[in-house]
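Every protein chain except one is present and positioned as in the full complex.
The block that comes next holds chain A.
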């Protein structure tokens, strides 16, 4: 944060020019210097330096909040969104929790996009909530959504009202994604006007590696930094707006330690592996008696969770989500 004249009573133009000549332009520079040394070097009153430092510390620090207050707030704002599939709900200890980031990782055609559609359809069942679907690869598909809303298929008005509350936005690179997330956070924090996002409860970011791979070059700090910043932004979104965030990811093989290629882990590396609160890995189940792979059966393994003991595996049927397997 840059220092400005008029920030506090002690920060007048004279003080500002003195700081500028000493090379102190930002608040952090000011705070990291010892106040006694600074007042001696710049020839200013010690109490002025102390008062500016106090103001800066008070403005810029993250204030401690009592855990009790957080607890009471959390109890009142926590919502558990069903995923639309009872097996997944059981895996996730009830469903998608608001304030948490859940990741679905799987190879191609293991049903990640379909599950996202189910979640979006289930999130708008309630008359008030809305969902945001951020899509890069053009995977948002209306017939799948309509299938998931089968219970109100006849009622045209209900279907329309639900579809209106699912917002689908196409973004084409990670910087647009950052801008969109900032916009959602800024809009939703405005109290005066009704927000265009409605009562947002679920944000889905489809196919995260597609955003990251184009910017990955040889410069490790660059791509790892962007990735960790993205993770933080998504979690901030989840926490401050009390929404559930669902992302999808692909799988890569694990090297070393005598592991074979059969064992897969989520892509995007070490930095990303620490970010989600919950992670489910989807695998295609083996083949049936004829030797053909079963296309509709998928094995979901919970590998990381903030609520349940892992690992926890269950099989779900993509064609008929209410079937108990």
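One rule holds in what follows: contacts are C-beta pairs under 8 Å (C-beta built on N, C-alpha and C of every residue); 3 or more make two chains touch, one makes a residue touch a chain; residues count from 1.
As a convention for this text, contacts and distances are computed from a predicted model.
The chain not displayed here is annotated in its UniProt record as "DNA repair protein xrcc2-like", chosen from "DNA repair protein xrcc2-like", "Sorcin", "Calcium and integrin-binding family member 2" or "histidine kinase".
Screening A:3, A:52 or A:81 against the full complex identifies A:81 as the residue touching the chain left out.
Within the set A:129, A:144 or A:176, the residue that contacts the chain not displayed is A:129.
With the whole complex as reference, residues 23, 27-29, 31-32, 36, 56-58, 60-68, 70-71, 74-76, 78-82, 93-94, 99-100, 122-123, 125-126, 129, 219-222, 224-229, 232, 235-236, 238-239, 255-258, 270-271, 273-275, 277, 303-304, 306-311 of chain A touch the missing chain.
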